[in-house]
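A single protein chain has been removed from this complex, and every other one stays in its place.
Which chain is which? They are A, B and C, in the order written, and residues in each are numbered from 1.
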């Protein structure tokens, strides 16, 4: 069975394991205060073009989302996001468990707009009984989105403008950031992204690391006491260096971008193959997740040999099926998949 | 600088890194549903002598404590524990962050007794206004305790009896379980421990793994929906197999116990060396943490060469200083330390 | 200015103030343990036809909703409700503040159906990754709904059946229960309602009391420790008898139903008057809230003389405007309003 089901089916890029092995018996302080974390933080600050950014390493995405959001919001505030946002759909109510309502906005291909934020805020503040409703307290978006799509620079500028108008921090979930920044459809750089929001994270788990997300806080007002938040949410790894070593490896010579780019290239090959067979795609993903709309027969062609993920009902008897590449996807496996696609 | 400061200064037992490397490119399902986790669960069930136990792998101790406790308690209930308990002192209020008061009882050398539990519960239920106070909802103890000490089997039987009398689940934090079970002072087996409580965990982070705690639920009433709790608390590792592989390695041939025993032996050598010099020890730890009561001059003898941890003021101008061994402690480093102790 | 804006513009039915005055200097125990509360509980049990029901008096609706829901759900569970449900819209995220996601279902004229509950639960449990999403843990409906409409007995039976199939408690918000049970469109009795759900409340605040809601728990599994929940949520009135005296007065001779019926009769007169002028109504309310769809000119006819409540945009340039009667509405004020309506 060949997995195109998700981007976390394998371990990590081999160079990371090598580095973990080399450094294994070093003795270092715990909780992220070691030289590897310090070096990784500096490499990330450099990559982001913000030497004052605070960088923290957390273990996973749900943990990063919850820790960041709970650290920002006051109790009566909620998080605006696309209704398809990961925090709204797939985190077992982790945000609500910290006391905050997720405020979903209808998505367009996974994205929301500055004007949606403006309209929501205006309606809230124009309501003379606004204290009876949850106050919008931040905006959460994903880059790439859960649908694999990308905001344009113009869309991000507009979202940021809307956030500034209503004094809302902008938080970008970058669980798959590497696949976004290396997509041909991407029109921003990492420093631009860093400056367009107040806090974001660079996903490691799905982009070559064993696990780990690097939270980057650029907004000065959000930096205070973040290490308490990490500890309280169970995210302060005793052997914090494990995260430092991984991000050091990924960022010291561009490995992060190199391996993600490869995955995106493969994914777009797969997309083009489906399109060449006249098979409709769900959404316009230009990253490592591709969503084909398949009949039951077409799905059967993959059965037994390839694992993919059922994504939903296309509404016409067909299904939306996700095919995912990753840093670990091989040429050989892509070719095997293309071979089947070409028979559809 | 040689670290005796804590038991998480190094990476992991080399065999674990070998296994992670060997399995690195295997493709497996995520979130703990892979064959490595399944095998590790079975090995742990076997070691615990409870084939019906539920076994879950979490990343760290604070996360394990919070997830277990929040999953058990109703909103008006709290967790009884020693005032020195980790959940009361060193988790940034993680339990309170899930809505529950920690109910501390005065400790004796790190432990609490069945009679303390009985007295607390009786006072609560005898109070005609008991609904104005937090209801005790579970008992949390650590084995070994935060002071390195061990409950005797008799003490555990009595605690269990008290818990049964008042219908309280008993939860054992086993962050350093390996160092407890392999101590010469230990008079219980792992199966006995498993049967004496309703839920406990087998610490990996401090006992040879890169990270990870294996939560073992033996009480039937506590098993339901625990995976939701893990996900909600940000503890469901996408690449769950990383935990499975580690616990597989530690439990397939007794490695866990072997490496912990060595650390305890070293720690007791260090204790005896202090005692031989007439230096008083804080508490009666028979595990891998030893607490010496040192003057400023005595502390100076270690400075620059050895890292230890300041544990508190002994009240007479002297300090309590923790020396910790671990699975990674070497004969050579112990000898170097003993050499200094012998000069005190 | 004459208020038809809401049903809490006045104090309370005069007989309640008389009783508060008569009993004012009686000395009674606090926190709801006094003879007035006891008598009120018995009167309510009698009215509900359930001598084993637990009855608790709380101060307000948001408090009642939060206390009941937080007491029932486990941390990973959420509350299914209509998207128009009060807990979803107008309680400043009070449910989320206790850690639980509200799971909104599209409403039809303020109601949801058993089949919507079934479909949601089936989708949840059929999802192999269901632990990544919030588990439905109870169903919340309002009777009457926030739109003034009523579930039929058949609809309630079906909802209850769906709840039983999926083991979900059914909770009915009865903030305006009196106006529902006395509507000509109502086809159930109070005992039927009590037996159709697991917990509900009898609204006092909007139905003749100064304040207060009587929570009635009929489901045995939900009774345990509810007084702790009340206290924890700040709902345990020191002078609990204030609530007991009010509900005693409302339930000892049918006053509750008598005064609510009058309000509903007036509201339906108002509805018919609008309809007679060809003015469309929003929804099919048969209770004390009526929603007229008015042009700006029509609204102007009421300005300065009558207070009503803007309810939303009708989408065609017109507005939905709520006119509310209450136990305190006078014949004279209704006549004055009808006079204006008849000129539209």
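Going forward, a contact is a pair of C-beta atoms (placed from the backbone, for glycine too) under 8 Å apart; a residue touches a chain by one contact, two chains touch by 3 or more.
Since the model is a prediction, treat every value here as computed from it, not as a measurement.
Enquirer: Thinking of the whole complex, not just what is shown, which of C:101, C:160, C:206 or C:271 touches the missing chain?
Expert: Within the whole complex, the residue contacting the unshown chain is C:206.
Enquirer: Out of C:91, C:146 or C:248, which is the one that touches the chain we can't see?
Expert: Spelled out, the listed residue whose C-beta touches the missing chain is C:91.
Enquirer: Which one touches the absent chain: C:37, C:59 or C:121?
Expert: Missing-chain contact among the listed residues: C:59.
Enquirer: Please identify which residue in B:60, B:85, B:99 or B:204 touches the non-displayed chain.
Expert: B:99
Enquirer: So which of A:22, A:115 or A:131 would be touching the chain we can't see?
Expert: Per the contact definition at the top, the residue touching the missing chain is A:131.
Enquirer: Applying the definition given at the start, please give the residues of chain B touching the unseen chain.
Expert: Where chain B meets the chain not shown: residues 75-76, 78, 89-93, 96-102, 129, 131-134.
Enquirer: Where does chain C touch the missing chain, residue by residue?
Expert: Per the touch rule, chain C residues meeting the hidden chain are 1-3, 5-6, 8-12, 14, 17, 20-21, 23-30, 59-64, 66-67, 91-94, 97-98, 205-206, 210-211, 228, 231-239, 241-242, 307, 328.
Enquirer: Pick out the residues on chain A that sit against the missing chain.
Expert: Here the touching residues of chain A are 31, 70-71, 74-76, 98-99, 129, 131-132, 135, 225, 227-232, 236.
Following the convention adopted for this analysis, only the chains that are shown with their structure count from here on.
Enquirer: Specify the chain most distant from chain C by Cα centroid.
Expert: In terms of C-alpha centroids, the chain at the greatest distance from chain C is B.
Enquirer: Mind checking the centre-to-centre distance between chain A and chain B? Centres are C-alpha means, answer in whole Å.
Expert: A distance of 34 Å separates the two centres.
Enquirer: At what distance in angstrom does the C-alpha mean of chain C lie from that of chain A?
Expert: Between these chains, centre-to-centre, one finds 42 Å.
Enquirer: Please set out, as single numbers or ranges, the residues of chain C touching at least two other chains.
Expert: Those would be 75-76, 98-99, 129, 131-132.
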